[in-house]
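Below is one structure, written out as structure tokens; comments come after it.
Missing here: one protein chain of the complex. Every other protein chain is in place.
The block that comes next holds subunit A.
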Amino acid sequence: MAAVRVEAVLAAAEEQEAEKRRSITVEKELELEYDLGNLLAVDRNPPPAAALRGAGPRREALLQALARDNTQLLVSRLWELPAERAGGAGGPLVAQLPEPTFRLPREKPPPKPRPPTRWEQFARLKGIRRKKKTSLVWDEQAKEWRRRWGYRRAGGDPSRAWLAEVPAGADPEEDQFARLRREKRERVARNELNRLRNLARAHRAGSAVPAAPLHPTGHQDRDELRRVARVARVSTASLGRFQPRLPKESAEPPSRNSGKKRRFEPLLGNLAAERSRQLELLRDMGSKKPVLDITRAVNKQLRQEEAEAAAANKGKKQSKRGKRGRRQQRPGRSGKKSGARRQPQQKKAAGGGTGAGRRKKA
């Protein structure tokens, strides 16, 4: 009997719950798809087309009923999200929205990282890092903290500097103030030029514009102009053979493969040159002194190793010690002797090989 009463009580409680929830339940054939991050709901059920084709007010009422059902479902989902009271106990109830899932196209393409400038490449190679500078500097004269550059800087106003020393080796008649002003102008111009060059390099690297436009732009440097002049000379019907040379151009005829292919000298060309070459080779092989400049060889090797190490540590933190530290760190490889020992072996082997080859040919 007690069990029956308990069951009755439970059933009554359930009915009450259902009664309460009836006001907010909505019956749908297909479930809606929700994207709560965008407050979006998509209803895939086909709407009652026949009913909606009818006259005005009935259609409006139907549309409103449909909207009410869909909105009820969406709001129920939104109220089920984890919510908290913002701003203390009396504040409004705020729900945490998830990330939007519906994929929408972007406004602009994602940003591309720009290629490093010449200085940045060098700094990465050498392991130089940026020193953090304090924003204020103590000015001894004004006895207060001033900013490093700009309005009221620490070193005093440069335009009101009343003394300019004549440096040791300079002309005593020269106007030092004018010289300082001129040098500053030159520095600013050089900085601007380098910045624009870095920009042009970055732009060119990004867009793969052909390296030399063949019409004069006024901003080309020496190598580009030389290349362009060569292309222009060769673009005649006889491939530049009867083209007069420009006043300061070198007088040699253009080699046939000025490209990347290997060039070999003709077999029976210059007998005197061949004789002198062979005698020189024999002399170098026979002499006791090494042909090689050891310091240069070692520096070259070290620089190559640093470049490799820098390339390997590109993403990782760069070593604090820098070049000197890295040299000390590796005992076996970095000594002058070991560096020098490797180079002459290679060179001698190369010299011997080609020498033998040449002798065979002759």
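By definition in this document, a residue touches a chain if its C-beta (ideal position, glycine included) is under 8 Å from a C-beta of that chain, and two chains touch if they have at least 3 such contacts; residues count from 1.
Heads up, the rule we're going with is that contacts and distances are computed from a predicted model.
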* Structure fact -> Of "Ribosome production factor 2 homolog", "Protein YIPF3", "Trafficking protein particle complex subunit" or "Exosome complex component RRP45", the UniProt protein name belonging to the chain not shown is "Ribosome production factor 2 homolog"
* **Residue of A:11, A:178, A:199 or A:225 touching the missing chain in the full complex** => A:199
* **Omitted-chain contact residue, chosen from A:24, A:188 or A:205** => A:24
* To do: Please give every residue of subunit A in contact with the chain that is not shown.
  => 17, 19-21, 23-24, 37-47, 49, 52-53, 60, 63-64, 66-68, 70-72, 74-76, 78-80, 83, 86, 92-97, 100, 102-111, 114, 196, 199, 202
